[in-house]
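A single protein chain has been omitted from the complex, and every remaining protein chain is retained in its original position.
Lettered A and B in written order, each chain numbered from 1.
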Amino acid sequence: MDHTSFLERWFRRVALSIIVIFFMFPIFWIVLMSLQTNETILRSPPSMSFVPTFDNYLAILAGRLDSNVASMGINFVNNLMNSIILSVCSVAVALCLGVPAAYAFARHKFKGSEDIAFTLLSFRFAPPLLVLLPLTLYFQEIGLADTYLGLVWVYQLICLPLILWIVRGYFEDISPDIEYAYRIAGHSWFSTFRKIALPLAGPGIAAAGLLAFIFAWNNFIFALVLASADKQPVTVGALAFVTASGIQYGQIAAAIVLSIAPTLALALWAQKYLVEGLSLGAVKG
Amino acid sequence: MGFLELKSLSKSFGDEIVLDGVSLSVPEGGTLVLFGRSGAGKTVLLRSIAGAIDPDGGFIAIGGEDVTSVPPEYRGIGMAFQNFALFPHMTAYDNIASSLTSKRMSASEIRTKVDAVARLLKIEHVLSHAPKALSNGQKQRTALARALVAEPKILLLDDPLRNVDAKLRFEMRLELPRLLADRGATIIYVTQDYKEAMALGDRIAVLDQGNIVQIGSPEDIYRRPENTQIAQLFGDPTINLLDVVPKQDDRGLHAFLSDQRVDFHGRFPGVAGRDCIVGLRPEALSFAKEGGFPVTIEAVTPFNEKTVTLATTLRGREILLSQPAQDPVPAGPEVNLQIAAQDAILFDRATGQRIAPEPDGNQVEEAA
Partner (left out) sequence: MTAQLHLNSINKRYNPGTDHEVHAVQDLDLEVERGEIVALLGSSGCGKTSTLRMIAGFEEVSAGEVSIDGRRIDRLAPAKRGVAMAFEGYSLYPPLSIRENIAFALKSEKLPQSDVDNRVEQIAALLEISDILDKRPNAISGGQQQRASLGRALIRRADLHVLDEPMGQLEPQLRAILRGRIKHYIKEHELTAILVTHDQTEANALADRIAVMEGGILQQFDTPENLKNRPANIFTGAFIGEPPMNLFSAVAGVSDDQVELRLSADTALRYPVTAFSEELRQRIQHDNGIMIGIRPHSVQLTEEGLPAEVFANQWLGDQTHIAARFAGASIVSVVHDLALPRPGDQINVSIAAADLHIFDTKSGDALSHGGNLA
């Protein structure tokens, strides 16, 4: 017999449901909005009954924004591509730099190593605007403003500390004995890093990469200041929906659905790696 | 000169001195047991030999060659870890084979060698399993196989039996010397279990606070411990240490326990009248039919192979006595104990150091 009473179990389910509804509601509502016209969205009182339409999606993909007064071109697909390019490149660069650095910080304690690691993390503390204005001037000076290279570089402020600090924890969780054992078995430090440390920290690296991707994807301020129209990601591009003649809620909603879809899919797909990553502590034994 | 030679090896972590000038020499094919409590520096010493830790000072030579700054992969060492340190993402086979894949060796050669060592250690049937699917005993054997398979000249065993259950530990203790003997490797074996140390070592080095405090055969350590601390580390139950002030007369040096005279064999000039401690192994005491000194039995604990009796002397000092299980314990509580006097060990009370009897040679000289 299980001691948890029926009432207790029932209460748990209700509580869980409330939490799920609370967090899922905005997403659910936005999906609904994206399938409606601006008129049905704005009617009062709001109603759940409407004839679903894919017009908003079609308009966005076609790059034409129609409102009741005028129609204008919008480059949403281009923005989406920019988001993908910027996020993927940023995370790739951050992984290439961050993972070896995290390994070094985890394994080789030297004078000042803690300070350096902390300095890297402190980039996350400063308000981005503080860095941005001088950076814009420098970038214009050396010709990095409004380039993918420049943006990816600035995005490291977001991605690198994240990856460094998360992955370092995973490396520290691997018993040094396991690595010593591989060295003593006759392998160089580099092959030990490749064959032992990397695979064992793999789930952690994946989790950190995913988080960095989401942060990069959602970044707004860096791209707003540093990128022109043809380099800007969806977060900035969505501003275009605020037009002089009103706000195109239906199309914004459709754009949001399209722009969160990749990260959502990625998160769902990576879920099992994340769980694996959390249970990696077993390696210690 | 030994095959493995350590000269004044030192290592500190911050302000903490872990190794304080350790020198050691192990002959080729010999087995040296490093014994000490946790924190004594055993593990750091072993890792320095393996090359996993860089010593701050001193040097390490293997086969006459200075390897102090040689990276671990070129030292030709095999090592088994206390926590096994198996690679969790590889099968038992790949774990063992990892010691060979770094060498120029064909896959079939590797297969043959892994199979041979697996057969020796009776783990052939689990080679395809991942470490987490192995029992503790199998993990320990896999770790041992990984250390042995490349036939290293030096084998470092870091408390390999610590994490297996008592029965298996006992069986492995009996089996290990045989498994290792025909490999001809020079072995350093680290343990905190004095029984393992005595059973497996040709010689035992007792480590305390980063220093070797005594090195010798199991018999040396057990019968002639350098100080009271070492005496307490070896033996179960622990040695009885009683304060005495020995006296000298024409029958030799002696002391009184419960008003009963106990003689010390050998010559101890200048010891009479000093504050001393006498160390009596529990098994060196026995119940006396007649004579001996009177004690009161407080508790009798029968174990399987021996019976341990706690008694107090007339002056209320606690004393432990151990005897084979088949020997009867007399009905108490008032009984008499006798001492096998050659087993009494004398220590200086101020320093805790053993006071050794002067060698007989002196006596002859003096007599002449």
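Operating definition for what follows: a contact is a pair of C-beta atoms (placed from the backbone, for glycine too) under 8 Å apart; a residue touches a chain by one contact, two chains touch by 3 or more.
Being a predicted model, the structure only gives us computed values, none of them experimental.
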{"item": "Of B:Y189, B:F234 or B:F347, the residue in touch with the unshown chain", "value": "B:F234"}
{"item": "Full-complex contact with the absent chain, from B:I17, B:A199 or B:A272", "value": "B:A199"}
{"item": "Contact set of subunit B toward the excluded chain (per top definition)", "value": "165-167, 170-171, 173-175, 177-178, 194-195, 198-200, 218-219, 222, 232-238, 281-283, 298-299, 301-306, 308, 310, 318, 320, 322, 324-326"}
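Assume only the chains that are shown with their structure count from here on.
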{"item": "Distance from the mean Cα position of subunit B to that of subunit A, given in whole angstrom", "value": "57"}
{"item": "Subunit A residues touching subunit B - in the complex, by the definition given at the top", "value": "175-178, 180-189, 191, 196, 199-200, 282-283, 285"}
{"item": "Complex contacts: residues of subunit B adjacent to subunit A", "value": "47, 50-52, 71-75, 77-79, 81, 83, 85-89, 98-99, 101-103, 132, 146, 150"}
